[in-house]
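Excluded from the complex is one protein chain; the other protein chains are retained at their positions.
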Amino acid sequence: MALASYESQRRRFARQAFAPSLLFLILVAGLPTLFLIITSLTPAALVNPGSLTDFSEPFRNYTLLLSDERFVGSLWVQAKLSFYTVTMQVLIGTSMALLVHAGQGRWQSLRHLFVIPMVLPPIVVAVIWKLIYTPDISPIYRAAKALGIVLPSLTTHVDFALWAIVIADTWEWAPFTFLMVLAALQTLPSEYVEAARMDGADTMGVFLHIVLPYIAPVLLVCTLFRVIDSIKAFPLIFLLTGGGPGSVTEVTNYYAYLVAFNFGELGYSSAITVVLLSLTVLISWAAMRASRSNQSIE
Amino acid sequence: MTPKLAAIPLSRRTLLKQAAGVTAGATLGMPAIAQSKPFAGLKLRGAAYQHGFFNHLKKYIPEFEAATGMTVDLQLSAFPVYNQQADLELSSGGSAWDFCNVTFILAARWISAGLLSNLDDFSGDRKLTPASWNPDDFVKGAQVPYVDKDGKTYGYSWEGGAMLMGISRMDLMKKRGLSVPRTFDDLMKVADGIHGQQDVTGFVSSNLHHWFLPPYIHGFGGDLFANPPGDIRPTLDSAAAVQAVDYYGRLLSKYSPQGVLGYTEDQARAALLGGRSNIFIHSSSWVTAMLTSPDSKVEETALVTRMPVGPKGDFPAANSQGLGIPKNAKNKEAAWAFIQWALSPELTARIVKDTGHASICRRSVIESAEYKRLNTINGQDIGKLYLDVLQQPAVGRNYMAYRTVKEFPLMGDVVNKAVERVVSGQMPAAESMRVAQEAALSSLRRSGAKV
Partner (left out) sequence: MKKYTLHWAVPLLLILMLLPFLWLLQMSFKPTPLILEFPPQLFFTPTLEHYVGLWKDGFPESFVNSLITSTISTALALLMGVPAAYALSRWSGPGKFGLGLGILLTRMAPPIAFTIPFFLAYRWLGLLDTRTGLILIYMTFNLPLVIWMMQPFFDAVPASLEEAALMDGAGFPTVFAEIVLPVASAGIAATAILCFLYAWNDFFFALILTRTDARTAPVAVVNFMNYEGWEWGKIAAGGSLVMAPVLVFSLLVRRYLVSGLTAGAVKG
């Protein structure tokens, strides 16, 4: 009986504790999202005062999007960037984790230093790589020149510009996968590995049949989170390539930024952003399902 | 305070200081106002981008502050950052700034959207501006972007960008038997002849293709719009435009340093000043640095001259940067007092004399003996070259009219991408310009233009 009243008391406290946050989130997140959708239905442009409330052709922006080559191209660039960078991050991060784990606790304290690229302000990461990619000042270019090799300028080369971004992005975020996989590896019961070895499995066998299946759920969650984050790529592109050369590194997020704040077309940019947001919602939903189901397995 | 002054009793001292204030005001080109310190206690806020001119101006601002009683807060930002922020600020009808730089690319957009104050009200008001200030003294070519079709002025130019050709290695040219190129064909031949000699590249440029490309388009007989500012149908896929992009693209892809597509202006200038690139065609202050900058390694072998002439004529680009007052500025009269002072003939002449900064826009100063003396370097009369180019658009047809189109920022972006595609080898010129034309059309239509 006492428990029942505790329950209702708990419920009441929970509601009170949650209410301010809920209201605040509705205010700063919910309303703006609504506002964003509404703005996407107008031809809002800062230079035309009346355009913010012009609902005469609500779906004009979306129709224009379909025939906008630059927008469609940007989605394609985004897909490529996400695919390359997430693959690289997961591969390299996992390899690093396996390497450190094989050291059997010896390098545990160094683990935290690996995290540094991840906590640096993204714009500082962009500055670092800008310096690395500028032929005039980069030690890599000067070294190559001294050896007689002429390295092409990566960030202005049509074939390598996207890879330049991928490399910088991988450097920044491989630690994320590294941490997640390492933590998972550390919970792997060593009896499994020993049993497999006693059955005659070699290192590759152990990896493929024991380790990989064990860390697969973590890899999945990791991949999904990284894909979501890759959609937000901005500082690297802003500083390293400006979307170029041409539009080879112009991802949708960057295009939306140009349209909104360089051209002042807030309505059209809102439409682009709504599309991006929908993508984010889908992937986030998948990520959360995978993450929660992982946690319930634990 | 000098000891002499300190010995004088207090009341006379105050009187003397006030008199000095008024006299200073008069020397600074302000009318002798009955009371000194007319703007006592006011804080004037302005913004511009980082440029040598403002570094010079800042040294004189304390005089202005002493004479008027106001404090001037001039915020400088990097060029692209300033432009974006200024565009957002003015488009939102903000009143954070009392005066600001009116960048030439954005001038037409701001003027047509009514975001700037009409300065004729101030320059014509004898209570605020003496006749000697003479608005007509500004070189016409430099004022073109700031005057609307009804002749009203929305900005006064502080910087003239007259496109000149800078050649850094005349020694190499002589060795190879090459003379100064006068036509487009010559230029390509010279670039080819010098490229690779002693690790020098034949040409260098920066990523502002919307500024560098049009002279070639004009030179081959085309334009960006059909007949700006009236008929703004884009003409990017015309034969002349394609030829121009192909030509300029070759200069960049074959004869320029590695990574030139990512070069900012100062990187290009550094290459020129260091003698690592032979030819740079840009506004005068960027190329005359070869002769005037302490960082220059090519003083002895440098030449500044007119850029080559195209088959269809001589159309060197001329731009300017100006100071203006936002529509919703809070302290317009004070802002005008500042602009009037900063661009007064007296202060302009002083700056030229004290610092050697030459890209100003007052004809009377440019044609003065002092200016000529300071700007004849190594026997080259830079001042004359500068003035000739600055005036060129006002002489024959106004080929710089494309910049007075308010949708120019959109076009500029399209042109930039078109050149990048060609130089990076993604597409040949014809196809790249076809794509550019379509992009320009859809961009213009989306912004409401009838094309």
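Read from first to last, the chains carry the letters A and B; within each, the first residue is number 1.
We take it that a contact is a pair of C-beta atoms (placed from the backbone, for glycine too) under 8 Å apart; a residue touches a chain by one contact, two chains touch by 3 or more.
Here the structure is a predicted model, which means the values were calculated and not measured.
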item	value
Per the touch definition above, residue among B:Q267, B:S320 or B:N416 touching the missing chain	B:Q267
Option from A:A79, A:A102 or A:A216 whose C-beta touches the chain left out	A:A102
Listed residues B:A40, B:V81 or B:A239, member touching the removed chain	B:V81
Touch residues of chain B, complete complex, unshown partner	47, 49-52, 75, 77-79, 81, 85, 88-89, 92, 94, 96, 264-267, 270
Contacts of chain A with the absent chain, listed as residue ranges	2, 6, 9-10, 12-15, 17-18, 20-22, 24-25, 28-29, 31-33, 35-36, 39, 52, 96, 99-100, 102-103, 106-107, 110, 112-124, 127-129, 131-132, 136-137, 139, 142-143, 146, 171, 176, 179-180, 183-184, 218, 221-222, 225, 228-229, 231-232, 234-235, 239, 253, 256-257, 260-261, 266, 269-270, 273, 276-277, 280-281, 284-285, 287-288, 291-292, 294-295
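Keep this in mind: only the chains that are shown with their structure count from here on.
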item	value
Rounded Å distance between chain A and chain B, as computed from the means of their C-alpha atoms	41
In the complex with chain A, residue positions of chain B that touch it	84, 87-88, 91-92, 109, 113, 115, 257-262, 267, 270, 409-410, 413, 416-417, 420-421, 423-426, 435, 438-439, 442-443, 446-448
Residues of chain A defined as touching chain B within the complex	43, 45-48, 64, 67-70, 134-136, 150-153, 155-158, 241, 244-248, 258, 261-265, 268
